[in-house]
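One protein chain omitted, others in place.
On to chain A.
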């Protein structure tokens, strides 16, 4: 029961994967807040430049290609494509630095 040779999951089975397979409700809530924060930054920058009559290729491309938080499907908010996974989807929290990078688009059909 105690000591160095106790039969714990990691000792008897080797690798024990501790990352849960899906996000919890508060994690999903915070993910939505982060998506909205990025949308806000883009909107602010776009409005400020529009007032001066300037524009930016990078900005136009983001606005043309990227869906906003409201336009995204729940599937794309909380999961992402992975060719190695069963049914080709894994939780977005498996992406390294997932709270500080943008991952909005997935291959069409998946």
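By definition in this document, contacts are C-beta pairs under 8 Å (C-beta built on N, C-alpha and C of every residue); 3 or more make two chains touch, one makes a residue touch a chain; residues count from 1.
By definition in this document, contacts and distances are computed from a predicted model.
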Candidate names "N-terminal acetyltransferase A complex catalytic subunit ard1", "Geranylgeranyl transferase type-2 subunit beta", "Large ribosomal subunit protein uL30m" or "E2 ubiquitin-conjugating enzyme"; UniProt protein name, chain not shown: "Large ribosomal subunit protein uL30m"
Option from A:6, A:83 or A:97 whose C-beta touches the chain left out: A:97
Interface residues of chain A (partner: the chain not displayed): 34, 37-38, 40-42, 44-45, 47-49, 51-52, 54-56, 58-59, 62, 97, 99-102
